[in-house]
Every structure is written in structure tokens, then in C-alpha cells.
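Missing here is one protein chain; the remaining ones are kept as they sit in the complex.
What follows is subunit A.
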Amino acid sequence: MIRGILIGVLAIAIAGTAYWGYQEHQEKNAVLLNAENNYQRAFHNLTYRMDLLNDKIGTTLAMNSRSSLSPSLIEVWRLTSQAHSDVGQLPLTLLPFNKTEEFLANIGNFSYRTAARDLDKEPLSEQEYETLKSLYKQSGQIQSELRKVQHMVLKNNLRWMDVELALASGKENTDNTIIDGFKTVEKTVSGYEETAQGLTLTNLQKKDENYKKIKGKSITKQEAADIAKKYMKIDDNADVKVTKNGKGSDYGFYSVSVRNNQTGQEASMDITKKAGHPIWFMNNRPIDKQAISLNDANNKALAFLKETGFKDLETFESFQYDNVGVFNFVTTTNGVRIYPESVKVKVALDNGDIVGVSAEDYLKSFQTRNLDKPTITLEDARKKVNPNLKVMEDRLAVVINDLNEEVLCYEFLGTMGEDTYRIFINAKTGMEEKVDKLKNAENMYEGVL
């Protein structure tokens, strides 16, 4: 009797499990298929767009009339950005697939720069035509390589999920058509890299990325620790550790970290090896209730920067986040604001301690500048601004424009409707270099943060 019941129960359990397992299996397959389809879509979109891109660059080369050149370059720009986003969706991050993405970014930059320019006044130069030609050739190569991969994928019914599995398990060496195909694409691009990028592309790299403009003697580890002492309060309980940068860094720096043995609190900073400038500093300590105002904190931050050797700074932005104040200071020389030279400082609002400094931008753009005189007057520049804007403030400023060049501008700060805008008019050509809509505080949504 009991045996019969047991068998019955077990039989039902087995049947139930089988049914459940089948359901799970179905669901898993559905999900896998979905993911697979997303990859497939991104891949086929990519090849399609590379086709279009190649065609479009080709027709652009053939064009002569300026009026059709601009729209066509804009089209190229749009296609590159879409292709770029398609590449980003493919599971290839563990493969060195960066060159292709860089290639896309290069075409994007080139087409944007040329399309945004007034081609009537400044037509494409010989050099730029050469660049465009080589970009055309490259895109053709990539297109045909991608075509090959696409053909294999379709013919053999290859699945992207297998690629992901192969990459995840580290078995990249096994024969995988997709991976091999993309490696070939990558090789094609890097082969061109040296020769193809003419003058117009190389100077796209902005700023002094490696702090080459910094002058001065190299400092020692001990000196680095001494400099760090100015930033953090080092007492007897503290454990000071100085490490050199790794081999992969483009510039030399020391990382100093100070750890208070009793509280376990830690402050760290990076200092350039050359001349010992602070790159960033950060002290992570719990911050109590606000006791000083944002304004007091602002003054403390300014005084601190003066003490540590930054000159001619003025407050550009100030923000309060809970109980810390974050300030952005920029250099002002003879009343001209140098926006690229900015230093950010974080101040704890409980006692006014400096808990963070970031001078990366400052160090990258710091140099002795010969500021030219503006060639157009303030009134002329004012006329270039949208007449609906109610101008409240104006000044001279140096900014980096879309083409990554430093330009002297008239800055106008004004309101239109409920919004505040910051507008930069080139002080030489009268061109509108930049229009920024300034951000308003964002309403808090319950429970989001």
C-alpha cells in the first residue's frame, strides 16, 4: 500500500521535474536566441553601414561643388557614428579590436571638421583630399574583409554566442572563423595607420597629454613624500607609502598614499616626477554635518591653492553636494579667463579641510601664453549673439573650440526665457565658437539616489 503511494508520488515528482526542466530549457533557449539575434543585428548593421560609408566617401571624393560637399560629409559623419555604436555592441572587447574603432573615430573627426567648416571660404586643401582618398581606400579594405566574415557567418550558420564562449573561456586560439576574420580586419586597419593619417588627423590629439610642457628637475621619492605632506596631515601614526608609476604610463609620476594606522583612514595623491606637481589628491574621510558655508569653503580653497603654488586663479563654478563643496578655479591673466587651465578642489563643509584636488587639466594646458589683442570690438561681437539673448555679463576668455584649438573669445553670459546660456564669440573672426546651455539643478526623484 505504502509502496504504491510512494511510487505514485515519485512518478508525479519525476513527471513534474521533467516538465519543469523542459520549460526551463525552452526559456533558456529563448533567451539565448534573443541575445544571439541582438549580436547578429549589430553585426549585419555594421557591415551594411560600412558599405554605405565606403560608397559615401567615394561620392564625396567625386564631388566638386561646395554646396553638396557639406551635406555629404555630414552623411559620412552620421554613418561613422552609427557604425561605431554597432561595433560597441559586438562581444569583441577582449579582442584587440581598437584600431577599427579608432579608424571610425578618425573618419568621424575628419568629416565633422570639414563639414562644419565654411567650405566656400576655406575649401578642402590638397592634403585633405589626400587624406580623404586614403580613408576611402581603407574603408574599402575593411568593407571587403567584413564582407568575407559576413559570408562565412551566413554560409556556415555561425553563432555569436559561440564567439563569446570562446573568448570567455580563453580559448581564442581555437579555430573560430569570426574571431579570425575580425583579426584580419584589425590587421588591415593597423597596416594603414602610419601612412594614411595626414596632417589633418594627427593634430586632433588635444592638450599636452604627457605633461611635456612641464619644466623642472626630477624629484626623488623622499621629495614626493615631502610635497604630499603639504596636502595631508601626516602624523606619527601614519604609514607613508611612495610607489613609482608602472611601465605603461606615458609620463613619470609617484603615487603617495598615507594611511593612519589608528583610524584606517587613507589619503592618496599622484605627483609628477618632473618638478613635483600634484596631479590629483584625495582624502577619503567621513564628513560630518555642514558647519561652514560654501562661501567660506571657497575662500579656504583659494587660499590653499595660493599656498601650494597655483597663481592667478578665480572661482568659476561652485557646487554643494550634501556636505562637500566642489569648486572649479580657472586662471585669469589680465582679466582674460583661461578656461583650459582649471583646477578642481573639494572641501569638507564640516571643518573646511581640503579633501580633494584635481590639477590634471591645469597641468596639461599650463603654458606661458602670448595673448593677442582682440581684433573686433566688444560691440561687434555682441551683435553676433542671438538678439533674443539678454546679455548679463561679458568678458574675454580663452577656450578650446570644436577643432581642439585654443581661441581668444568674448564670453557672454545671458538669459533667454528661463535658461541661462554661455556664448563664446571668436575675438578675431567673430565666429560663434561655442554655445553652452548652463545646467539647472535637477529635481530629486524619490528613492532614485
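Convention: contacts are C-beta pairs under 8 Å (C-beta built on N, C-alpha and C of every residue); 3 or more make two chains touch, one makes a residue touch a chain; residues count from 1.
FYI, contacts and distances are computed from a predicted model.
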Complex member absent from the view - protein name from UniProt, among "ABC transporter domain-containing protein", "Spore cortex-lytic enzyme", "Gas vesicle protein" or "tRNA-splicing ligase RtcB": "Spore cortex-lytic enzyme"
Chain not shown: contacting residue from A:4, A:248, A:335 or A:387: A:248
Absent-chain contact - pick from A:7, A:32, A:154 or A:392: A:392
Of A:219, A:326, A:348 or A:363, the residue in touch with the unshown chain: A:326
Residues of subunit A (touch criterion as defined above) contacting the omitted chain: 39, 81, 84-85, 88-96, 98, 101-102, 104-106, 164, 167-170, 172, 209, 243, 245-249, 253, 255, 257, 266, 268, 270, 279-280, 282, 284, 289-290, 292-296, 298, 317-321, 325-326, 328, 342, 344, 346, 356, 358, 360-361, 392, 415, 418-420, 438-445, 448-449
